[in-house]
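Input: one structure, supplied below.
Missing here: one protein chain of the complex. Every other protein chain is in place.
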Amino acid sequence: MFSYLLRRLVSGTVVLGIVSAIVFGIFFILPADPARLSCGKTCSEELIVKIRHTLELDQTLPVQYGRFIKGIFVGRTYLKGTPAELNCTAPCLGYSFQTDQPVTALLKDRLPATASIAFGASILWLLIGLSSGIVSALRRGTWIDKFSQGVALGAASLQIYFVGLVLQFIFVNKLAWLPAPGYSSPLHYPVDWVKQMALPWITLAFLLSAIYSRLTRAGMIEIMGEDYVRTARAKGLSNRTINMKHVLRGAITPIVTVFGLDLGGLLGGAVITEYVFNIPGLGKLSTDAVANLDLPVITGTVIFSAVFIIVANILVDLLYAVLDPKVRIQ
Amino acid sequence: MSQPAYAAAQSVTGRSPSRMAWERIKKDRTAKVSGSVILIFIALAILAPIFTWIIHSSPDAFHTETLNQEFGTQPLGKLGGVSGAHWFGVEPRTGRDIFLRFVFGARTSLIIALSATVLATILGVVIGLVSGFFGGKTDLVLSRTMEIVLSFPSILFALAVMPVLESVFQGWGLPQGNGTRITVMIFILAMFGWPYIGRIVRGQVISLREREFIEAARALGASRTHLIFREILPNLWAPILVTVALNIPTYITAEAALTFLGAGVIDPTSDWGAMLLASVPFYSVDPMFTFIPGFALFMLVLSFSLLGDSIRDALDPRSSR
Partner (left out) sequence: MKLKRKVIAVVGVLALSTTAVAFINPASAATPASWIGPVPAQAGAVKGGTVTIINQGDFEHLDPARNYVGGTLDFYRLFVRTLTSVRTVKGVTELVPDLAEDLGTTKDGGQTWTFKLRTGIQYEDGSLVTCEDIKYGVARSYEDGTLDGGPTYAQDLLVNNNAYKGPYTTPTKDLESAVCSNNGTAITFHLANKVPYFAYVTSYGAFSPVPQEKDTKQNYDLRPVSTGPYKIESYDRGKQLTLVRNKYWDPTTDPIRWNYPDKFVAKFGGDQNVIENTLISDSGEAKTSLSMDTNIVTNLQKVSKDAKYKSRFFPIASPYARYYTINVDTVKDVNVRKAIQCAFDFKQILIAAGGTAVGTISPTTIPSNVKGAYRNFTVCDRDVAKHPEAQVAAAKAYLAKAKTKKTNLILAYRDKGVEPQRAAALQQELEAVGFTVTMSKYPKAGFYSQVSKRGIPNEPDIVQASWAYDWAAASGIVYALFDGRTMTSTDSRQNYSRANFKDLTALFIKADKSPTAVQEKILGDIEQDLVQVKAAHLNVYFENSAFMGGSKLGGLQLDGGFSTLSPLGAWVKK
């Protein structure tokens, strides 16, 4: 188990290294010169040269990448030995062209909003998805099953950027039951936090629970047909025990897999959700950075979300091994 | 399940597996309805120019006279300016005909999604075949590549890489504007889509590779190309078809999402994602403008999903239900 974990971690790190190199490489062949971008309203060739030097853009690409990676682990110093020396402590992802803030600080600052969306919505969609899936599986063929699977199918075909606007129109503009979505700190303003997060949670949960409902239903129906379940039933165990202990346990594995990947993806930035609901999380940070061609922030957010995706992958694999005795780790 | 030997045996009864699948689909009501919806959308997209002739306008033509002159954000009349001349109303600020933008938007959305599907399928099938058949180092490199591609935050990365690729493509001599942007979008969607097909094909190839009929062909001295394309590929069409059918809606929504986030086609070309994006400032004052592209997208995606399910069920009757 331990050596498996170690191997997964090593391969994850290698993948991350390659991802970061690709991101770094691609963004630095951009048509727009980063020095020009941070040059402001009055810009001259002389000033561009100065900025290029400040940002160390006058170095070769491998040198820049090397310093970038070094910055993540041990920090780096810009303009070393000059009076304008600037110390960026590890983990250093550089400074935003737009706001001059350290990218690491920006990521830290935006993570709570994204985490709020991800965790709130995921609890909700698990609840809705699992319960409707279980009911459907147990009442297979009845109108409840048909209705909930119909809704699930419809929901799976809907888009956040459509449903989000429609729900905002209904609940914020017409009925005025909710304030416009946004982010307030749950520590200081718990009520506002819930009210402002309600629409993103509901929208995401509605769309995503569909997949979980279908997965749960399909998984349970398959397991119900397995020999060991029939045996348990023959042994006279109560329906409840069978359904919960054997059937759900057996059907949960694929759900855990999908859930891990969904959550990992969301934590790295709920790009569309944050864009639609205007929530200042990692996704909004990155779309804004793209609009402003703020390269250090783009690089930082892409790498940061890749970390979440890779970690989620590793965790899912481990959980898979724990949950499903049929999977043996070599 | 469908090895040539059996297939030959079955042909005695006169019904090949594909024929059986087709007959199952023909009996499936869901498949018929969803298939018709898709055909209607495709027909609208193909026939779009006819509507410019019927309506005597073009999707890009401004009709500022249909707007409140003082506040150009408000179309005159009910439901966002629905009238005999403008069946779905007009766009705020420009007065462009929403129906025409809707049918021309179907064109853009479908062209991008379907081309990306084709490209991703070809890439995925070829790489999956090579990876699964050759195994060893080739497989290691290719499956690691798939893993890396799948580790990218795809939407975010696609957003960021659009301008980069656009300039690279322009450097290769493609003209500025939507032609290049559409090409870049197809390319990006395919770039992030192929590993999904690649993985499935690779898995199937690995399980087929050691089967007797392949061994037999190998023993008879068949070349690798012959083995891959004549022996293995014909056995893969069912899983490939199912994956493709279920993936099309993903490409449609990804295309709309990217355009919605501002990275896709640009004005004046009509596109559903672009229409949704343009409607954002107005959803509270002119909800009709948001509703039309949003609902169309929903219908198209739902129809493709249902059809995909039906195809899967028809090809493998034991699955699900």
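Each chain carries a letter (A and B) given by its place in the written order, and its residues are counted from 1.
Going forward, contacts are C-beta pairs under 8 Å (C-beta built on N, C-alpha and C of every residue); 3 or more make two chains touch, one makes a residue touch a chain.
From a predicted model like this one, the values you see are computed outputs, not experimental measurements.
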Residue in contact with the excluded chain [from B:G135, B:G203 or B:P268]: B:P268
Selected residue (touches chain absent from view) among B:S16, B:N68, B:S207 or B:S223: B:N68
Hidden partner chain, residues of subunit A it touches: 32-33, 36-45, 47, 50-51, 53-54, 79, 82-84, 86, 97-101, 106, 109, 180, 182, 278, 280, 290-294
In subunit B, positions touching the absent partner: 60-62, 64, 67-74, 93-95, 163, 170, 175-178, 262, 266-268, 281-282, 284-285
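Keep this in mind: only the chains that are shown with their structure count from here on.
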Complex interface listing, subunit B residues touching subunit A: 144, 147-148, 150-153, 155-157, 159-161, 163-164, 167-168, 249, 253, 256-257, 260-263, 276, 279-280, 283-284, 287, 290-291, 293-295, 297-298, 301-302, 305-306, 320
Subunit A - residues contacting subunit B, complex: 15-16, 18-19, 23, 26-27, 29-32, 153-154, 156-159, 161-162, 165-166, 168-169, 173, 218, 265, 268-269, 271-272, 275, 283, 286-287, 290-291, 293, 298, 301-302, 305-306, 309-310, 313
